Structure formats: C-alpha cells, structure tokens
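What follows is part of the complex, with its chains left where they were.
Naming follows writing order (A, B and C), and every chain is counted from residue 1.
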Amino acid sequence: ALLTGCTAAPGTGTQTGGGTVEGNEATGDTIVIGFSGPAADHGWLGAINSAAKAEAEKYPDIDLKIAEGTNDASLQISQVEGFINDKVDAIVLLPTDGAALTEVAIKAMEAGIPVINVDREFSSTFAARVTILGDNFGMGVTAGTYICEQLGDNPDAIVAEVAGIDSLPLTQQRSEGFATALEDCGLKVNNRVAADFTIAGGEAVTSQLLQAAPKIDAIWNHDDDQGVGVLAAIDAAGRDEFFMVGGAGSRAAMDAIQADSGVLKATVIYPSTQAADGIRLARLVAQGKSLSDIVEVEVPSRIVLNAPIVTKDNVDKFIDFSFT
Amino acid sequence: MIKVDHGTPLLEVRGATKAFAGVQALKGVDLSILPGEVHCVLGQNGAGKSTLIKILSGVYTPDEGEFTWLGEPVTIGGPTEALGMGIATMYQELDVVDGLTIAENIFLGHELATVGYLRSGEANKRTRELLKRLGHGDLSPTTEVGSLSPANKQIVSMARALSRDIKLIIMDEPSAVLDSEEVKNLFRVVEDLTREGIAVVYISHRLAEIREIGDRITVIKDGRSMAGGLDVATTSTPELIKLMTGRDIANVFPPAQAIRDDAPEVLTVTDLAVKNVFTPLSFSVRAGEIVGLAGLVGSGRSEILEAIYGALRSSGTVEVSGRKIRSNSVPAAVASGIGLSPEERKSQGLLLEEPIYRNVTLSSFARFASFGWLREGLERRTSRTQLEALELRPADPDRAAGLLSGGNQQKVMLARWLVHGTKVLLLDEPTRGVDVGARADIYGLIRELAAAGTAIVVVSSEIEEVLGLADHVLVIADGEVLTSVKSSEIDESGVLDLVMKGSAA
Amino acid sequence: MSEQTTPPAEVSLHPDTARPQNPTVAAIRRFLASSAGRNIGLVVALIILIIIGTVTAGDRFASFQNVLSILRLASITGVISIGMTFVIIAGGIDLSVGSVLGLSSIVATMAAVQLAATGWWPLMIIIAIAVGALAGAVNGVIIAYGKVVAFMTTLAMLLAARALAEILSNRTTQGVNVRGFLEFTRGDVFGVPNLIWMFVIVAIAGWILLNRTTFGRRTVAIGGNHEAARLAGINVKRHMVYVYILSGVTSGIAAVMILGRTGAGTSTHGTLYELDAIAAVVVGGTLLIGGRGSIVGTVLGILIFNVLINIFFLNNLNTSVQAITKGAIIIAAVLIQQRFASRGSRSTT
C-alpha cells in the first residue's frame, strides 16, 4: 500500500479517522520500543530524535529506549543485538546504512520482534514489518520541477546545487532526482558543490560556489540546516540575482519563505517526523492494532512519504510541522 | 698553586641522603666548599656525584641533611631558588635546547625582557661578551644551538652558568665532550672565576685534570663520602684510586702484544670520502692491530668511522678480508663483520628501557632466532656468560640498560659485538664518562680482543688514550690525515703540535 | 619523524651496585614493572566497569549473550588496534586504518560480484587483505623512503582511500551475497562467534609477533631509539614499511569481519575507527612516542571502551551525558593506570 500525505499532520494526536481512532489511542499493554538512529549531528537528525521522544512521551503505554546515535554500522548492529537480548516488543530503526543493518534486522524479526524501518531501506523485505521511507529521489524531482516551472522559458539559465554529504546514498538520490527533473525542461546543473550538512560547511562551500559562478539563476540546497550557512554566504557576497530552494523544511527556512525577504523562495519537505511515525506504528503493530485512516485490517508494510514543495502560498499549512 | 685565604665555607653539607624508589643513591655525604676554591668530587660511576650536585642545584629534594650557605642554614627548594642563591650548574647531560639560539639558551629562565618582550639586542650583546670571555668570540649569538657540536653546546652551557650572578658554579663532567685544547680553555676560565672568589665544584673521571686544576678533593663511594677536603697537592693518585674503588689499580694500559708479521689485512679502506667532511683517505688494519685516530673535536673522526660502517653516505670502498662490502649500508657492514660502538652510547647505542640482553643480541638475530622466532633462553644465557666475562656486576641480563653506569653501558656495547663475533671493531670514544676502575677493564678488553685477532679502530679525544692503546696512529685535522705513524714514534705533544698546525693551515 | 629522542626520564641511572632490598618489596616492584604489572591499572579499571555494569543492569549486563555482543563489537576495532599497536610502538601513527578498511570492503565485495562464477569465496578474504597490505605498503614507502611525516602521509591516505572507495562503489552500498563467506564469518565454534575467534587469533598472533620474534624486537628497537637501531644494523626503512603493511593487513582482516557482520561493503565503513584504535592503544599504555607498548594493554583498552559503550546502552543514558561521562572515564582510566604503573615520579617541580 502506498500512502502519501497522510503524515502531513502527525504528532498532533487529533486525527479525524474512523471509529478506530479511539481504539488506537486507548492505552494498551505497556510495550518497550527500542529506537536506534544515526548520530544526531545535524538539525534534521536531531529533530528525528526529539520528535520520536516526544511521540513516545504522549503514550503512557510506551517505554522508549533510545540508543546512542551512531554513524557506524557495526555499533548500530550491536545496539539492535542489545534490543534483541533485552526482548523489547518492537524496534524502530533508522539505519545508518540500510543494507548493512538488514541482517541484524532479520535476526530481530526472527526473534519475534517487529522492526519498523525508517528512512533508509533494508535490502530485504523480510527485515521489516513496516517500512516508512522519505523519498529522496522524489525530493530532488520536486525541487527540479519547481525550478523548471520558474525558469522554464530560459534554456540558458544557470542552476547550482549545494548537496549534502556526498558519500551518503541519499545525497546521490536527491541529486539524481534533481538532474532528472531539470532534464525535462532542458536545464542542467551547472555548478555543484557538496557540504556536510553543517552550517559552517554550507557557508564555506557556498562562498566558494558564488566565486565559481559569477551569475546564477537558481540554487537548490539539499538541507535547510546547512542552509543557514548557505544564506549567510549569499548575504555576505551580496548576491540576489537568483532564487533558492531549500530542503528538509526547517522552521528557519519556512519563516524566511513566509517573510519573503530574501532569496529563499521555497523548500522541499523531507519529513523529520518519520521516526515519530515509526514509534506510533510500532506501538500499533506491537499491540496488534491497525492503521485508522485506511481500511486495512492491519498496518501496511510500506509507506512512502511525500516530498511536497513549500512556497509562500502554502507555507501556513506546513509551518507548524517544521523542525528547529 | 695560588693559595687564597678562603675564610668561612661558602656551602656546607652534612649527612645528605637521598633515596630513589628503592635505590639509596646517597647514604650520608658531607661536603664543605670554600669561596674561590676548585673543589673536586671524585667517585666511580654511580657513586652519587650527580645526585649530590642535583641536590645542591635544587633538582632533587634531599631526604635528610643539613645545608648551610654562607653560615646560614638553608633549604634549597628548586632550581629557581638555587639559581637565586647564586648556585649555577652545568649538568652532566647536555641541558641545552636545540631549537633556540645561543643567546636564548643562555638567558633561558632569566630572559632579558620588558614586560615579557625580549630585548634581543642586549641579550646578543651580553652573549657575545660571555662567549668572548670563554674564548669563543667566533660563535654567533644567533646561531641555533641544534647546529652546534657537542663541544660547543658545552660552551653554551657554561656561558649560561656564567650569565647568572653566581657564587658557586658546579660542573658535572664538563670535559667529557671536550678535547685537550678545549679543556685548557675551560681551565683558563675556571682560574678567572676562582680569582674573582667564585667557588667551583668540578667533577671528572680524568685524574690528570684534577691534578692540574683542583684545590681540594672529596671522594664519594657508594653514596658515602670517604674523605673530604683532601689537599690535591699532598694526596697521591694511588691513594685516590684506592679511596674511590677500594682496590689498587696498577698499570692502566696493559702492554701491547707484537702483531705477527704474517697477520692478514682485515680492514682495507680505499679513497673513502664524505663531501664537506673529510677528504679521500686510505688505510688498512691487520688482524690484531689497533689503529687510533687522533685529532681535535670536530676534525671528522666520528664521521670516518660512520662512513666505514656504512652509516654515512660516502664514496670509496671498504673491504673486509679482501671482500668489498656494499657501500652505504649498515646491515651489509654488520653482515660482513664490522661493528661500531658509537660516540653517544645513550642516544646512538643503547635501548635504555630494554633489558641488557636485548641490547646485547640486537645485532645477532641470525644467531638467536630460527625463522624469526627468538630463543630468549639462549639469548639470556649467552648474554650472562658474556657479561660475566666482561666482569659486569651484577651480570643480570634482565636489568634495563638505562640503569647501568657509563662504564657498564660501554661494556654492554662491547658485549654486543663480542656476541656477534666481529672481525673489525670501530670504537668511538670508548671511555667517555667512564670511571678509572672500569676504564682499566675496558682497556684490558680491547687488548684481549686484538690479541684474539680482531682489527680495531679507536677514536678518542684523550690523546694519551689513543697513544696508549693503538699500535698505529692516524693524526687527523679538518678531515685530512696529517700523519700516519707507529704510536711508539710519536708522543702527546707531537700529536698536539701536528693538529694545531694542521687546523691553523 | 627521524627525530626520535630518548625519553628524558631515563637520564643517568646507574643502580648497578647491588642494593639490599626487602625481597617482598622487590618482588612486587618487579611485578609492577613487568608488562603484566603495567596493565594492572587497566584490569582494575575494567573490573570497576564490570561491577558498575552488573549493579546497574544486572543480568542484562552479565548474560552470556550480552558478553558475546560486547565482544563481537569489540573484535573489529580490536583487530585494527593490534596493527596500530605495532605502528605506534615503532614510533609512527596510522590515521588511514578506518578508510583502508572501507576501501578493502568495497574491493572485496566487487571482486565477489565479479568472481561469483568461480564461487571460491576465500578469494574475498585474500583480496581484502591484499588491498590493506598494498595501502600499508604505500604508506610505509612514502614515510620511510620519502621521509614524509607519518601523520601527513596517513592523513593523505585516509582521504585518498576513502575517495577511491567512493569512486569504485559509486557511493552505493554493495551487498555480499556469497553464501560460503557469510557462513564462515557469521558462524561460530564452541558457541563463540567466529568474529571473536578472529580477534582472539589476531591478538595472540600479535602478542607472539611482538614479544617472541625478531620482528617485534626490531619494532621496539626502532621506536625506542631510531638511531641506535640503525647503528645496530637493522634496516630501519624496510622494517618501517613492513610495520605499515602489517597495519594495512589488520585493516584488511577487519574489512573481512565487517563484511561478515553487516553483509555489505560500503565506503563509509570504518569512519573514525582510527580514533578508536589510537585511543585503545594509548589507554593500553603504549607510548605515543614509541618504544614501549603492549598487546595485552591494547586488548584491555578495547574492552574498556566497549564495556563502557554497552553499559551506557543498557542504562539508556542520554547521548550527550554519555559523551561527557565517556570523557571523564577516559581520564579516570588513564589516571588509574598511571597510579599503578608509575615507578615513582622522579621530578620535583
């Protein structure tokens, strides 16, 4: 089952579903959920963690164990092993590398512990009971499409891209999606730099990018967190001949879009609430409940989240779900 | 001898003791130093001389002991306090900083500065004066000390002591790295100092020096003073040796044995040269022969040995028993039977933290290992036997080499090459910092080795030692061989005349 | 890097004249100075941690499964640390171990894909180790013969190996679907996973190599006194190349292990492992200036860090609090070790 947009309003606890909502919200047996994710070394991942924690706190019947965030697959494997040893009721896993965590996830499933796979997909369908994915490729497509719409009539337009950590597959996917969408309207990425998802990194590469490209028409920056630095660099260079599209959907970015005061005109959402959704779904799965908004008797096995564009026109709708 | 009325003692020490974790270095030492005298402290390696002076200069805190300075009881809390009282020290281990200039080294710790900002001009000026006073006006105050020879570093160390306002200057084996010319120069400075009423504590293993410069002597043995305030003029050398060692040592240099006429040439050096250091030289050493290289410090003798050994890039050829060895490779030299006992035992020779036996077997793994697997039992046994033969006491192969005295460290270096079975032994300053007793042992050993057919090349800054040991002497100055003579055909002053002329030319 | 100086602490000690000593005190002193004795502080630190673990997490900590889980995690950085111990004892440093691991894992996986036909999976292991050895050889040659400082050389290799891995893998994770290989790396003997056995074997081999062979003896000699080793006839440059190759080989072995553990090769494997390895080696009492070190110490260092991680995990501590505590415990472990190992401080100021 493919479900888009349904998680646009998670965490509010006020879904308007059918009669099962109350049933799902009702406190059930206390369950222990283990959560493990990458090191919270930047805003989006930090938001992932805090949203997961906040979600768990809402339910008196969830006992959430959060493992130290790590970018080392080996350490994350040992965390999952620890959860298995501890016989938790469900595991929510945002793997640092999907393929590398597949084996241990299968082990957990075999031990009877449902695994909720968040954001980065395992390489086997047997490894997860439910998979919730952000759509990195789709994110690139959305950004590219928006830029095409804005520049469509100008085939010579210069497009620049400020990517995230280049060694991560997700960055690759975003870039591929972006390039694919641009191709459709005859544009290409003229200048591409990669930062490291940090503010300082964003600032550093952008100040160089602006040197490398004396004239730009549009920039897509993969990540609003590093975007703070990107904007600082643009500011410092005094450049405003282009517009910029962000990524992920931070509060700061949405505020800027709303104010419409600078070059940042839009951002593409990459939901930072995926793990919170994971927690919620883990609870349902562990307690044998179903998803209230659809007719399925059980929770579906695969959910891909939408990557919508946020502009001045629709920012009001999204701003409350942005991360800080 | 100038006899000054020395008056009340400058410094008096009563019953000083000092223990290091487990080692009782000083068991009760008395010392009384008069103003303007040269007070020599004698004792074997490990007797406690350096420990005593480190107590005086505030490096160590004594366990017990009464100290009076100018008649007042004092405690010396640290180096700063000692320096403040007017006690400056030239330590046994060179205590200069390579990365600083001469002037910066001299004023280290008492920099000439205005709120932390250095007055370099003034420091350089005063340094130039100090160096001139030490007879070294040719050294530039802004030269980095790292580029100086050990002898010149010693000069810097002395200039530093003199830069302070001092009443007492302590010199711990200052002559160990100096040649005879430099030593004379040093003595001239010491005389100047004593004339100004500054007292000097002088430590050396060379009794001749003590005779030349000392006023009174304190002898230390095993951490106890055996005799204090002996008059140099009236105490005989055998008496001193007996006090230091507890035994009589008759003749220092054992008699040489005649080399058989048919003894084969073992080491043949042809046109060996190192650019900018020494010009091509050729010589050969026969089995059982000892060749000595005499010359001043810096004349390039160490470099000659290193070049033969392949440790210094050179041109020319070296043959051992007629077979040419691959040049510029130490492993090749060692494999063909050459061994080198380097000048600086501590920094070039030994692994100070490792047990003795590992130092002994380091060059002979072929003998102690099969397919890379070391037979430690064999290593220990062989080392012990060798150490016993060398009369190292205690002959404990498991002791760390760094805990040995200078003389015993030298014996370990010899043991390394004895165990290896070298045909050619290159000895650079084999008795530097070694006491009288151990010196005689080492001379004996060198002789025995020669008698057993080893070809030996000896470098020493003590001309007496070169002449006493070697059958044949090469006199070197500025990287050039001035003369090559039988040692019986030249005497000490002859060598000196030659080198002075040679380096003046 | 050829500026190796001898530690100033050992200046002028000559207690050769036998001094009478209380025999028990002497025996204790000898033990404390021995390599086992030097490690007693670490053993104490480890025991304290184990007690803390048992008290705070009870059976969840002290279970067989949990111990295996700790050891499995420890084994990969453990193997790397053994190679690192040699490099550091020899007076060098190898910052490239983690990224060489990543590169090895990529090349071995790619080879597996290519060679799937033949099916002879041990080739993967050989390739992983060969890649590691090659990278180590490049490091060693540049350092020893090119005379470039080890820090810069291996930093450059860190960048280069990681980048090469990214280019080769096109930044995608490559699954290892070689049944024989996975069965081997994931199997166990006597209930103990093979990964742990591999660490045990590497550690024992390392111990023997360091303490019982000419190779180890030369390594210590070079690190302790570069010039003395050279003048004793050791081919110092060639030996340094061997030492870096050894470190590369352990990275290759670790790559095999991580491939087994994760079932996937990726260029991000091993990121920051160099820090873990260096930290374990240094906590284990190996001097960063070279010349002295112990395999047992390194193993204890690795265990301490991994037990610590496990305790934090079991107690569900806040990540930031964990990091602060980890910092404090590192300092404490080093302090405990020093108190036990010090043979009496000799300086006054």
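Throughout what follows, contacts are C-beta pairs under 8 Å (C-beta built on N, C-alpha and C of every residue); 3 or more make two chains touch, one makes a residue touch a chain.
Only a predicted model underlies this, so the values are computations on that prediction, with no experimental measurement involved.
*Asks:* Given one representative per chain kind, what formula describes the whole complex?
*Replies:* Only one copy per chain type is drawn, but the file holds A x1, B x1, C x2.
Convention: only the chains that are shown with their structure count from here on.
*Asks:* Where is the C-beta contact count highest, in terms of which two chains?
*Replies:* Top-ranked chain pair by contacting C-beta pairs: B-C.
*Asks:* Which one chain sits nearest the middle, judging by mean Cα positions?
*Replies:* That would be chain C.
*Asks:* Which chain's mean C-alpha position is the greatest distance from subunit B's?
*Replies:* In terms of C-alpha centroids, the chain at the greatest distance from subunit B is A.
*Asks:* How many angstrom lie between the CA centroids of subunit B and subunit C, rounded to a whole number?
*Replies:* 41
*Asks:* Subunit A to subunit C: how many Å between their CA centres?
*Replies:* Computed from C-alpha means, the inter-chain centre distance equals 36 Å.
*Asks:* Where the centres are mean C-alpha positions, what is the separation of subunit A from subunit B, in Å?
*Replies:* Result: the chain centres lie 72 Å from each other.
*Asks:* Which subunit A residues sit where two or more other chains touch them?
*Replies:* In subunit A, nothing touches at least two other chains.
*Asks:* Hey, what residues on subunit B touch two or more of the other chains?
*Replies:* Residues of subunit B touching two or more partner chains: there are none.
*Asks:* If we count contacts the way the header does, which residues on subunit A are in touch with subunit C in the complex?
*Replies:* Touch list, subunit A to subunit C: 40, 65-69, 71-75, 77-79, 81-82, 85-86, 96-103, 123, 166-169, 171-172.
*Asks:* Using the touch definition from the top, list the residues of subunit C that touch subunit B in their complex.
*Replies:* Going by the criterion above, the answer is residues 5-7, 10-19, 21, 25-26, 29, 212-215, 217, 220-221, 224-225, 227-235, 291-292, 343-344, 346, 348-349.
*Asks:* Any idea which subunit C residues touch subunit A in the complex?
*Replies:* So the residues of subunit C touching subunit A come out as 60, 63, 65-66, 69-70, 72-73, 76, 162, 166, 171-175, 186, 258, 261-264, 266-269, 271-273, 309-310, 312-314, 316-317, 319, 322.
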